[in-house]
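A single protein chain has been omitted from the complex, and every remaining protein chain is retained in its original position.
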Amino acid sequence: MIKVSFFAALREQLNCSELNLDIALPLTVAQVKAALISQQPQWAGSFNNVLLLSAVNHQMVDDKYNVNDGDQVAFFPPVTGG
Amino acid sequence: MIKVSFFAALREQLNCSELNLDIALPLTVAQVKAALISQQPQWAGSFNNVLLLSAVNHQMVDDKYNVNDGDQVAFFPPVTGG
Amino acid sequence: MNDVSISIQEHDFNFADELEKLEQDNQQDGAVVSFLGRVRNKNLGQQVTALFLEHYPQMTEKSLQQIVQRAQQRWQLGRICIIHRVGLLAVGEKIVMVAVTSQHRSDAFEATQFIMDFLKVEAPFWKKEVCEEGEKWLSPNQTDVDKAAQW
Partner (left out) sequence: MNDVSISIQEHDFNFADELEKLEQDNQQDGAVVSFLGRVRNKNLGQQVTALFLEHYPQMTEKSLQQIVQRAQQRWQLGRICIIHRVGLLAVGEKIVMVAVTSQHRSDAFEATQFIMDFLKVEAPFWKKEVCEEGEKWLSPNQTDVDKAAQW
């Protein structure tokens, strides 16, 4: 089980800020995205955006990063603070 | 006639902050220095310092700059503000 | 005081008070460089009425701490203060301040710029612009991406 969070424009597109994903782990970040799309096919467009950023346990990671049980995963658009 | 001012360490070395120099003009800045040294030979050491800066009418100039009647000439060490 | 102070907050801050804290009992650092960012009234030619700032609470401070640590490894720094606001901010309101003290002016300048450059591309904040015509999430600026890449 992992907790998955979404922020900003992505959160609004998905109309979801957080969900629990009960799935066999470990998986790569890319595989987590694929699992989300297979559960919610209408999310495919948002997740296929090449600019989408991923964080695991509050650290930016790439698509090949391994996600383990209990990890906190987050997806969000490029940041625009400051 | 030109007014000549001295600042900071140079002012203290010469023990003079300002003097009027009655002399035939135009002269270059280098010639003004030479004229000052000829009037006050003990100033030679201070004026032969290669780091000495010169300003005419409040603008930094080099030794070849022409000084005219009524100009305000100043000599000082490298600046250290800020 | 602690050498590094990082705060993410909804409420406004007093820029002068924060600088005062950086200088309290700090007589060795002759240089203080600071950056203050405010909500502009225009963006890409469009009239802006407000900005909404979202962030990723558990990650934001960690991300800023990592940027600060990289700056500390690179330059000789005294104290560092970062404050970033979140929530709804009107035109003219303060968004962010970064201030760095150092014994050396160029260290303070470079570190402040470094922190701002990486905050812009790494820290999980998102801006939504509120105009008369509606709301719009902002896209990152290519200039910002290039700037961070230059370090």
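In this document, chain identifiers A, B and C correspond to the written order of the chains, with residue numbering beginning at 1 in each.
What we mean here is this: a contact is a pair of C-beta atoms (placed from the backbone, for glycine too) under 8 Å apart; a residue touches a chain by one contact, two chains touch by 3 or more.
Since the model is a prediction, treat every value here as computed from it, not as a measurement.
Undergrad: Shown chains touched by the missing chain?
TA: Looking at the complete complex, the unshown chain comes into contact with B, C.
Undergrad: Among C:Q46, C:Q69, C:Q103 or C:S139, which one is in touch with the chain left out?
TA: That would be C:Q103, which touches the missing chain.
Undergrad: Which candidate, C:N2, C:Q27 or C:Q142, sits in contact with the chain we can't see?
TA: Selected residue, touching the omitted chain: C:Q27.
Undergrad: Across the whole complex, list the residues on subunit C that are touched by the chain not included here.
TA: Answer for subunit C: residues 14-16, 19, 23, 27-42, 91-92, 103, 105-106, 108-109, 112-113, 116, 143, 147 touch the chain left out.
Undergrad: Tell me where the left-out chain touches subunit B, residue by residue.
TA: Touch with the absent chain occurs at residues 5, 7-9, 12, 55, 58-60, 72, 74, 76-82.
The rule is simple: only the chains that are shown with their structure count from here on.
Undergrad: Relative to subunit C, which chain has the most distant C-alpha mean position?
TA: It is B whose centre lies farthest from that of subunit C.
Undergrad: List the centre-to-centre spacing of subunit A and subunit B in whole Å, with centres computed as mean CA coordinates.
TA: Centres of subunit A and subunit B (C-alpha means) sit 72 Å apart.
Undergrad: In angstrom, rounded to a whole number, how far apart do the mean CA points of subunit B and subunit C lie?
TA: Those two chain centres are 48 Å apart.
Undergrad: Using the touch definition from the top, which residues of subunit C touch two or more other chains?
TA: Residues of subunit C touching two or more partner chains: there are none.
Undergrad: Considering subunit A alone, which of its residues make contact with at least two other chains?
TA: none
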